[in-house]
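One chain of protein is taken out of this complex; the other chains stay put.
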Amino acid sequence: MIDALAGVLVIPAAAAVLLAALPGYRLTARLNVLAALLTFVTASSLFVVHPESGTYLLVDDLNKVFIVLTTFVGFTTSVFSASYIGHEIEIGRLTPRFVRFYHAMYQVLMFAMNLALVANNIGLMWVAIEMATLTTVLMVGIYRTHEALEAAWKYFILGSVGIALALFGTILIYMAARPVIGEGVDAMVWSALMSRAAQFDPALLNLAFIFLLLGYGTKVGLAPLHAWLPDAHAEGPTPISAVLSGLLLNVALYALLRFKMLLALNPEAIAPGPLMVIMGLISCLFAAFMLYRRRDIKRMFAYSSIEHMGIIVFAFGMGGALANFAGLLHMTMHSLTKSAIFFAVGHIAQVKGTQKIADMGGLTVTNPVLGWGLVLGVVAIAGLPPLGIFMSEFLVVSSTFAREPWLAIILALGILVALGGLFLRLNTIAFGEPRGPTAKAEASYVPMFAHLALVFMAGIYMPAPLVKGFENVARLLG
Amino acid sequence: MVVIRDFAFQGAQMLLVLLLAPMLTGLVRVVKARLLRRRGPPLLQPYRDLIRLLRKEVVLAHSASWLFRVIPYLVFAGTWVAASLVPTFRSGLLFSWSADLIALIALLGSARFFLALAGLDVGTSFGGIGSSREVMIASLAEPAMLMIVFTVALIAGSTQLSVMAAHMTSGAVGLRVSLGLALLALIMVSIAENARIPIDNPATHLELTMVHEAMVLEYSGRHLALIDLASELKLLFYVSVIACLFIPWGIAPPDGNAGAIAVGAASYVAKLAAGAVLLAVFETSIAKMRVFRVPAFLGAALMLGLLGTLLLFVSGTL
Amino acid sequence: MVTFALFCVAAFLLLSPVAVVLSRSPRASGVVYASCLLVTLMLAVVGGMCLVGQPTSRITLPLGLPWLGAHFRLDALSAFFLIVVNLGGAAASMFALGYGQHEHTPERVLPFYPAYLAGMNVVVLADDAFSFLVAWEFMSLTSWALVVAHHRERDNLQAGYIYLLMAGFGTLALLLAFGLLAGGDGNYLFDLVRAAPPSAGVAAIVLVLALVGAGSKAGVVPLHAWLPLAHPAAPSHVSALMSGVMTKVAVYGFVRIAFDLLGPPVWWWSMLVLAIGGITAVMGVLYALMQHDLKRLLAYHTVENIGIIFIGLGLALAFKAYGMADAAALALTAGLLHVFNHSIFKSLLFFGAGAVLNATGERDMEHLGGLIHRMPQTAFAFLVGCVAISALPPLNGFVSEWLTFQAILLSPQLPSWGLKFLVPAVGGLLALSAALAAACFVKAFGISFLGRPRTPAAADANETDSHSLAAMFFLSALCLVAGVLPGIFIDALAPATNALLGVSMPHQAGLDWLTVVPVAESRSSYNGLLVFVFVVMSGSIAAFAIHRLASDKLRRGPAWDCGYPDASPATQYTASSFAQPIRRVYGTTVFHAREVGDMPPPGAARPARLTVEIRDLIWDAAYAPIAVFIEYATGRLNVLQFLTIRRYLTLVFSALVLLLLVLAIWS
Partner (left out) sequence: MLRGNLSFDVAHLLAGSLVLVSFMQLYQDRLYALLNVYALHALVLAASVGWQAFVQDAPHLYVTAVIALVFKAIIIPAALHRIIVRLGIHREIETVVGAGPTMLLGMGLVALSMVVMLRVTAEADPLAREDLAFALSVVLLGLLMMVTRRNAVSQVVGFMSLENGLVLAATGAKGMPLVVEISVAFSVLIAFIVVGIFLFRIRERFDTVDIQALDRFRGERQ
């Protein structure tokens, strides 16, 4: 029954090769969607069939959630990107050659992320995540403008350093594991590591965790390692911004969580929680303040991603059933909402022909569907009910306040400041006198509203199986 | 039987205040004139004025609304009801419990509210002056009055005038600082409320000084008569309240026989006369003050009232 | 009971999408508002039935927090507020049946209106922290959408922005409060909290948080800043809901937490609440006096009345803390009765303002005047509202304030010295605010409805439509009934006070002549009915007698005005000149009000000017600094967007070294 698991890897890989070979964007776009859909179906079949994990591939409740989320958003984003890319070609911002490259890279990215999620081997996971990073670097630079190249370059350099640090951490983990488990591949296999973590050398684990926190934290976009994130979001094609915010950050987070669990298993090692809590708080506050002066709509939402990653890391750092549940929920909701927002933003930017907030206004008047979609998305991302993020923020803050009042208050302030920043800009974008070109958008609203509908549903009613799964994971995370 | 008797007394009270009110004003005028070495108008002049006004036709400004014509009746009715619920010669009136002191003050407040509206209705500058100054004075006088009520009510353990009067006569009170403060404040408030010197001058039409007269400037005929009568009733009301709270002696108890009631009536008239004389003396011995020194005057009253209440809260015995 | 109530709420929620679909068609507003009217009436009936003796009913739905579910509960308190909410809602819907026809962008109002009603109802019904907060914030969100419905008008977006921020702030405060009540393992159920009330220390923090959270929604000073901006910005029937009803929902939140969940109070809580209430009452009315925007003036009066309500609640807390149950019942009843009364006359007044706005397109009183001639019925209804809110007998506003005074008169028995000093002062503040309110409404009614029209718009205004009038007259009637027969309403409140304090005020209905006797006949009593009858009788007798015996002749002529009548309406008193004496008395200290006169030299042609400068000290002290700080902080942090890669690497490097140092120093 391993094949469901293998499928998640094989389908994108095959699709990548195929798409690299095929010309013409209409067909390739459709193929892209199809491949993503297939991957999603295979992934969701994981809930039905329960493949047991081998030496290289691992599947448990934790990464099931991640895989399904990733493949789903990957699918919806591919739908969105079809219409987006179509428009980009019409206005000649992209040439067919680049589109072919783009689609291939898209599938490679999917492959890399899935690999990172199912890898049962810390080395393999490292390779996969770095692969994903490099692919996104290439896609961010795809517009070949000065800004795009500059952003890609920044992303590349900072990413490489992150890569190096993460690798060093991985080596240290191996060093820690070797005396206990023995030389060779086994000392890098998750399942083996988890089972024996208690006997590892705590000092090595501590050192390793610091490097891993910084290495993978760079990918998660935690302040002060976040520098690449806003520009990469702002300059790349919008579908990639959606994937970055919606998925890649999660994948890096997943790696971080795994190592947190590892450390948690070792009594003498430092508690990883406090470190994560502090970095989470810093990111949340910092990003919240950065929201105010943004003039580029995509960059603004990139900062909001940093803020939410901060909240999520904070929640997982606090630990405990409630906080972990909240963290998972928040992560899921954030992926859905933020990608939905980027779907909207992509079309808005195409309608207005710019990403400058100053040049867009009164969207709810000129393009009601798009405008209200954005409003709904911002309402969701700002953590207002009845949408999903409110529930997770409710759980995080309230459960924290009983344990660490001051932390909760700081977090609450961060959320409030972010709310202010978001709506300050939303007012100019969505309301007031219309500004800028008011062409009608030929857009596919389905993905956006599908995501928002899910978020809305989660806000008021969560199906029991989902809750069950989340609770298991929360317990797993300790 | 008893009910009928009580009805009778209540009715008597209503007529009594209605009849005595102009007389009181007249008396004040006479005394003032005499103090100024003038012969002054005869005692019954106010009645004559009222009748004359009632006979005259009403001249209504073009811009006056229906409200302008209703207000005189409202003001008169409100004041009359208030005045007739104060125990004057006999406590325990039939309907005295239908409104306690706070309610009575508020009732007069309603009357003032409508009068101020009347000042604005025609849309002249003088009406505006009158109303705006009136409400400014009221905004200080009413809280002061309520503070006084608090003081007395806390001592008497009630806001029912009859009960208060009874409690005061019962001698259980004795001399109290807070009562003195309250009395002083009450006198100041009454002077302000009735538009007497030094707050206002009822006998002038000099625009810079007048408050009440400016408000009712546009009224004529029967409307003016009602308003004048209302203000006379108001004066009577305050004098009777002071009388009933601070010199309650002589008021006939509910079960009092004819003699007691006669005594009550006599003492009441005497109290009124005394009040009139004192008021006249005070008015002749003091000068009208500028409008914007009024707040200081009434603020003092408010502070006195608050002080009285505070004393009672802090130590029940003062 | 509660199930049916929830069905009604569901009906609201279904109406929203319907409204979205319909919103283009001309008959949409009719459909939506009519159905809202229907549902609100049903809910009001539900509340009434529950209040007169249905047992508490509860239900749990598999919504909200998965392992918890959404709990709803309809007890006496909820029932009372259910009535308040839905009476206001029904009136607003009725009014909107006419008013809504003039809406330019119905698609921005109709979808949110039912959702807003739903939110308020759910807040009252919710029985666990999560549902409560969801409904609470949902209420804020929908009302925000309604505030920015007219987003093209100046300042509305700004108002909505401040409103949303304050709402978020309040919700977070409540969130923290509930977090503290729930504890680490999340007992979000109200029943669990009731079962195990928190320790005194925790309870104190929760109370403060609740005061901040609910208070910011209710608009207590100094958290009121958003209110006078947001309430007027919305369409008038929504303003009525926000001012008349939503603030009461906020009061409900506070009452629920302070009286129901927190267990036995401590005396100093009441000092906090009393002080805030007193200050709020006076500040609110003073702000209102300085206003000449009609709707904003009304909004500030909401602040004042909230203060009065909180005075009642504070007294109730004090009495409860010292076990004086009967007095507590009296105070609480006074507070709740004022909740009811204010919801009625404030809605009425906003309807009036809406009608005026509709007829003249003006909210500024300086541009109105003489409307009583053009719209007599609106004027009458508005006048009733003015008398009621000015706490004048025989209308309902007076009753609740009178009860509050009676409660204050009971308070010398309170042992604590702090209260001994505070309560009389608060009494003084209450009296002051009552008197000032009367002054303010003389101004409001006198300037905008009386006198001569100041603009053509006012000169040819037309009477508003029948639906709006119906709504207004319905509320006016309620004002009168609640004023002359207060006993009924006091008795209706008994179950609520019973539920919270275990006792209630003495039963009023049985007393002869329908008198209200809060404590004892000998102590104090009030009979609105008799007073009303007396006034009417003696007034009509006088009228009858005079017209019969004396003259009833009447002649129209020019105004007398001391012989200097002036044709130009500009010579009338304006709102600001009317308020000038009061501004001289209070404003110079409270608002640093200054009058700057500019008198041209003799012979100069230019006109003399008198400008008044008023500063909102609370804004300057509490809100401006926050904006400044945000400005500063963002400015400073923004540099981090423009660093070079090497500097970013430096950040990473220093983070690494820092962590390594931490590790080295560890243990």
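Per-chain numbering from 1; labels A, B and C assigned in written order.
Assume a residue touches a chain if its C-beta (ideal position, glycine included) is under 8 Å from a C-beta of that chain, and two chains touch if they have at least 3 such contacts.
Computed from a predicted model, the values in this text were never measured in an experiment.
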item: Neighbouring shown chains of the undisplayed chain, as defined at the top; value: A, C
item: Hidden partner chain, touching residue among A:51, A:86 or A:123; value: A:123
item: Selected residue (touches chain absent from view) among A:54, A:96, A:179 or A:274; value: A:179
item: Residue touching the undisplayed chain, where the options are A:156, A:209 or A:289; value: A:156
item: Candidates A:203, A:321, A:457 or A:476 - the one touching the absent chain; value: A:203
item: In chain C, positions touching the absent partner; value: 641-642, 644-646, 649-650, 652-653, 656-657, 660-661, 663-664
item: Positions on chain A contacted by the hidden chain, ascending; value: 123, 127, 130, 146-147, 149-150, 153, 156-157, 160-161, 163-164, 167-168, 171-172, 174-175, 178-179, 183-185, 187-188, 201, 203-204, 206-207, 234-235, 294-296, 299, 355-356, 358
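Following the convention adopted for this analysis, only the chains that are shown with their structure count from here on.
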item: Greatest separation from chain B - chain, by CA centre; value: A
item: Euclidean distance of C-alpha centroids - chain A vs chain B, Å; value: 78
item: Junction residues of chain C - those touching two or more other chains; value: none
item: Residue ranges of chain B touching chain C (in the complex, touch as defined); value: 14, 54-63, 65-67, 73-74, 76-78, 80-81, 95, 97-100, 102-103, 106-107, 109-110, 112-113, 116-117, 119-129, 131-133, 135-136, 138-143, 146-147, 150, 153-154, 157-160, 163, 205, 207, 217-218, 220-222, 226, 291-292, 295, 302, 306, 309-310, 312-314, 316
item: Touching residues on chain A, where the partner in the complex is chain C; value: 153-154, 157-158, 161-162, 165, 206-207, 210-211, 213-214, 218, 224-225, 227-228, 230, 270, 275, 286, 289-290, 292-293, 320, 322, 364, 379, 382, 384-386, 390-391, 394-395, 397-403, 405, 408-409, 412, 415-417, 419-420, 423-424, 427, 431-433, 459-462, 464, 467, 471
item: Chain B contact footprint on chain C (complex, rising order); value: 369-370, 372-373, 376, 379, 383, 387, 390-393, 398, 402, 405-406, 408-409, 411-412, 417, 420-421, 423-425, 427-428, 431-432, 434-436, 438-439, 441-443, 445-447, 450-452, 513, 515, 521-527, 530-531, 534-540, 542-543, 546, 549-551, 553-562, 565-566, 569, 571-573, 577-582, 584-585
